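Up next is subunit A:
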Amino acid sequence: MILVEWLLLIFLIVCAIAVSISKNLLNSVIIFMSYSLVMAVIWVLLRSPDLAITEAAVGAGVTSVLFFLALRKIGKLEHNKDDENN
Partner candidate 1 sequence: MINLFAYNIPFASIFLLMISAIITPLLPEKNRLPEKLSCCVIGLVMILSAYLLYVLTNSGAPLSFNFPMGHFPAPWGNELRAGPLESVLSLVFCAAMLLSLLGNFSSTAEDIAPSRRQIFCVLVNLLTASLLALTYTNDLFTAYVFIEINTIAACAIVAVKEGAETTRAALRYLVMSLVGSGLVMIAICLLYDLTGHLLMQNMHAAIQVLVRTKNYLMPLTVSLALITTGLAIKSALYPFASWLPDAHGSSTNASSAILSGLVLKGHIFTIIKIFYRVFGLEVIHLLRMDNVIFILGLLAMIMGSVHALRQNNVKRMIAWSSVAQVGYIFLGVGLNTIAGIAAACLHIIVHACIKPMLFTAAGGLSNAAGHKKGLHALMGTFYVNQWAGLGLAVGAFSMMGIPGFAGFASKLSLTLASFDSPVIIWSLAALAASSVLNALYYVPAVIVILTHHKDAHKNFTAPAPTYIYRDKFLSGIILRAIVKTYHEGS
Partner candidate 2 sequence: MNEEIKLIWQKFFNWVSGNGPRPENEVIPPEPPPDLPFTQKPKDKYTRFHEATLKERYNQWLEIHGLHIFSLIYSGLSVLTCIVIVCLLLATVAELPPFGDEKNPANNEVIRRYVEHGGHETGAQNIVAGLILDYRAFDTFGESAVLFTAAVSVLMILGVSRRNNIEESSPDLNESGQNFLERAPPVNFHEIRQDDSILRAVASLSIPAILLMGCVVVINGHLTPGGGFSGGAILSTALILCANAFGFERVHKFFNERTFIISSSTALMIYALSKGYSFFTGANHFHSIIPKGTIGNILSGGLILPLNICVGLIVAGTLYGFYALFSRGDI
């Protein structure tokens, strides 16, 4: 059990570093999503089921969707720009 805890914590740190050094925004967001999911698991381990539900619904769900939408919109904007200028 202790080993699982340590693994999860190390996974979190690796995720956080990977987010910061990844060159690709989409990858960063996906890594952040997995970070949030692991955080939810850790909260179950810490006997806080309320937090785990909320984090899974919000951190991994809504926040990531918002990031994806933002990226998508930026992609879309670039398309518009290209269309207009060509």
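For this structure, a couple of remarks:
FYI, a residue touches a chain if its C-beta (ideal position, glycine included) is under 8 Å from a C-beta of that chain, and two chains touch if they have at least 3 such contacts; residues count from 1.
The candidates were selected such that all candidates are chains of the complex that A comes from, given by their letters.
The structure presented is a predicted model; accordingly, all values stated were derived computationally and were not measured.
Subunit A shares a touch in this complex with candidate 2, selected from 1 or 2. Touching candidate 2 in their complex are the following residues of subunit A: 23-27, 49-50, 52-54, 57-58, 61-62, 65-66, 68-73, 75-82, 84-86.
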